[in-house]
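Excluded from the complex is one protein chain; the other protein chains are retained at their positions.
Labels for the chains are A and B, by order of writing; each one numbers its residues from 1.
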Amino acid sequence: MSLDAAAVRRVANLARLRLDEPEVQKLQAEINGILGWIEQLQAVNTDGVEPMAGGSPVAVALPWRKDAVTDGGQADAVLRNAPDREGEYFGVPKVVE
Amino acid sequence: MMRPTDYTIAEGLRALDKREISSVELTGAYVKAIEAHNPRLNAYITVTAETAMEAARASDARRAKGEVGALEGIPLGIKDLFCTEGTRTTAGSKILGEFVPPYESTVSGNLKRDGAVFLGKLNLDEFAMGSSNTTSAFGPVENPWSRANDPAKRLVPGGSSGGSAAAVAARLAMGATATDTGGSIRQPAAFCGIAGIKPTYGRCSRWGIVAFASSLDQAGPVARNVEDCAILLRSMAGFDPKDSTSADRPVPDFAAACTRSVKGLRIGVPAEYTMPGLAPEIEALWQQGLDWLRDAGAEIVPISLPHTKYALPTYYVVAPAEASSNLARYDGVRYGLRVTERDSDLRDLYERTRAAGFGAEVRRRIMIGTYVLSHGYYDAYYLKAQKVRALIARDFTQAWEKVDAIVTPATPTSAFPMDERQDDPVTMYLNDVFTVPANLAGLPGLAVPAGLDGQGLPLGLQVIGKAFDEETVFAVGAALERAANFTAKPQVMA
Partner (left out) sequence: MSYTLDGDTGPWEVVVGLEVHAQVLSESKLFSGAATAFGAGPNSQVSFVDAGFPGMLPVINGECVAQAVRTGLGLNAQVNLWSRFDRKNYFYADLPQGYQISQFAHPIIGTGVIEITLADGSTKNIGITRLHLEQDAGKSLHDQHQSKSFIDLNRSGVALMEIVSEPDMRSPEEAGAYLTKLRQIVRYLGTCDGNMDEGSMRADVNVSVRKAGEEFRTRCEIKNVNSVRFVMQAVEAEARRQIEVWESGGTVGQETRLFDTARGTTRSMRSKEDAHDYRYFPDPDLPPLVLEQSWVDQLKASLPELPDNRRARYVALGLSPYDAHVLTIEKETAAFFEIVAKGRDAKVAANWVTGDYFAALNRLKREVADSPVSAENLGALLDLIADGTLSGKLAKDVFEAMLEADEPPAQIVETRGLRQVTDTGAIEAAVDAVLAANADKIAQYQGGKVGLFGFFVGQTMKAMAGKGNPALVNELLKQKLG
């Protein structure tokens, strides 16, 4: 599988990365190099193999928390690092639906 | 007379205990060392000298009252991937801007709880993505070691925890926190002639550590020797209900395990780790290491990990995929950098911010990760990689029927010059060929300095253990360390 420039732009779109043309070219070559190398995985017989989704080496199940309010009530701390703080809100350019 | 920066952590704790030195003296010595050598090495992104001295004074006061934590008064460096309350945390990226976390990561919090003093935030590859510490937005870190025949050539410290390893090797910290997603503790430790352990996945909480690839990321220490790593890990580790992947099991006394005999232990040697491109000196050191263990009473057992050659390509599907999702939150809305033009709409804001905020390696991995998860490619790449990952983990499970630990080289080469291997990403990725399998399988891996190559650069061996059996890993690592008696020092050192 090999990506053309349009595919690189489509992926950049999905990832919300603004790329200029030289960068599209460069990334196209690099990504195709990496994908070509990754291609060797197709040679592995994985019939009947359960995919390993998490990182744990032993079987684990999701731990549960109690339903209690233990967090929040800190609007100022949540907003403090915001590049555009609008009072008690985060500000972004107007979104039209 | 010992200089304060000569102490290992274990020695430092004893000296503090006997009032031979105070934390203020220790910390002050390290602050001076940083002032002297950090401008060249660039190991620290942020130095918190004042708060460190304050913390040292507070520690001395606690000690005077008899309140002595497990790391009371020990000055450490913190990889700038750990969120530290009130201290800027950058992840080595421009995109975090001047982000000041309103919270403390569990691991750094555990160290503080035990009395450690923080000297500052250590440089790293941007978002921990790299093996040379050259992708940091805050400039590359230089390895304090240099080649005997070309001392002017600046070498990489390895990555991504290059700042941590360089700082510890050059004695700009007694020890440091680090993280390891594909080798980011063990490879820089080997390159800098120090010890470092990536514990079992789940041993250290990931809460408050900027995520790279969540199913692979693990925190661990780097330190001057194996025992210091054991002391640090005991404080860092432990169950954390805030991390759903944190292991709810007791934390053993790892330092005690360092004194265990390896007599009767079965040490596995995987056939597949003898691969083309492996430096002859490293192969020889590996043999030497096995001989040392045999001499100490261990049994050397040949084993096979047949899917080893697929570990790197598997890693370069899984890690970028998770990273592409983990890094979606850096969008210029709630914190960090925001780049807009006059009439930017929200999409434009996202695209400009992320293009300007992420460096080339991060952008490349986001692109790969986005692609392998995208419609029509998920099964061929991501699902396939997860299945191969399961096979790699199964290889180890089968090996544990025959052996108690596995010993391999830590890296295929010694530290390389900063201007090398930067052009081809795949060549750079090969650095992690020996370390990545343990991340994929979630197993503990320790790097131990074991010798020097012909250029006088350090080489390390790796000990891989069973899940949650860091004790055996420490025992084997300490035995190697004792036999190797590694005393060489880097050219740049406090």
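Criterion: a contact is a pair of C-beta atoms (placed from the backbone, for glycine too) under 8 Å apart; a residue touches a chain by one contact, two chains touch by 3 or more.
Note that the coordinates shown come from a computational prediction; the quantities given were computed from them, not determined experimentally.
*Asks:* Could you tell me which of B:L13, B:A298 or B:V333 touches the chain that is not displayed?
*Replies:* Selected residue, touching the omitted chain: B:V333.
*Asks:* Touch as defined at the start, partner being the missing chain; which of B:R113, B:K242 or B:K489 qualifies?
*Replies:* Spelled out, the listed residue whose C-beta touches the missing chain is B:K242.
*Asks:* One chain isn't shown here. Among B:T51, B:Q288 or B:S374, which residue touches it?
*Replies:* Of all options in B:T51, B:Q288 or B:S374, contact with the hidden chain holds for B:S374.
*Asks:* Tell me where the left-out chain touches chain A, residue by residue.
*Replies:* Listed in rising order, the touching residues are 13-14, 16, 53-56, 60-75, 78-79, 84, 86-97.
*Asks:* With the missing chain put back, which residues of chain B would touch it? List them for me.
*Replies:* 82-83, 89, 91, 96, 99, 101-103, 105, 206-211, 213-215, 241-245, 321-322, 324-325, 327-329, 331, 333-335, 346-347, 350, 370, 373-375, 378, 382
Just so we're on the same page, only the chains that are shown with their structure count from here on.
*Asks:* Report the inter-centroid distance (CA atoms only) between chain A and chain B in whole Å.
*Replies:* A distance of 23 Å separates the two centres.
*Asks:* Quick check on the complex: what are the chain B residues that touch chain A?
*Replies:* It is residues 97, 99-100, 102, 200-202, 214-218, 241, 244-245, 247-248, 307, 309-310, 313-314, 316-317, 324, 328, 331-338, 340, 344-352, 354-355, 358, 363-364, 366-368, 370-371, 374, 377, 380-381, 383-391, 393, 424-426, 439-443, 467-468 of chain B that touch chain A.
*Asks:* Looking at the complex, which residues from chain A come into contact with chain B?
*Replies:* 1, 3, 7-8, 11-12, 14-19, 27, 30-31, 33-35, 37-38, 40-42, 44, 46, 49-58, 60, 62-63, 65, 74, 77-78, 80-84, 90, 92-95
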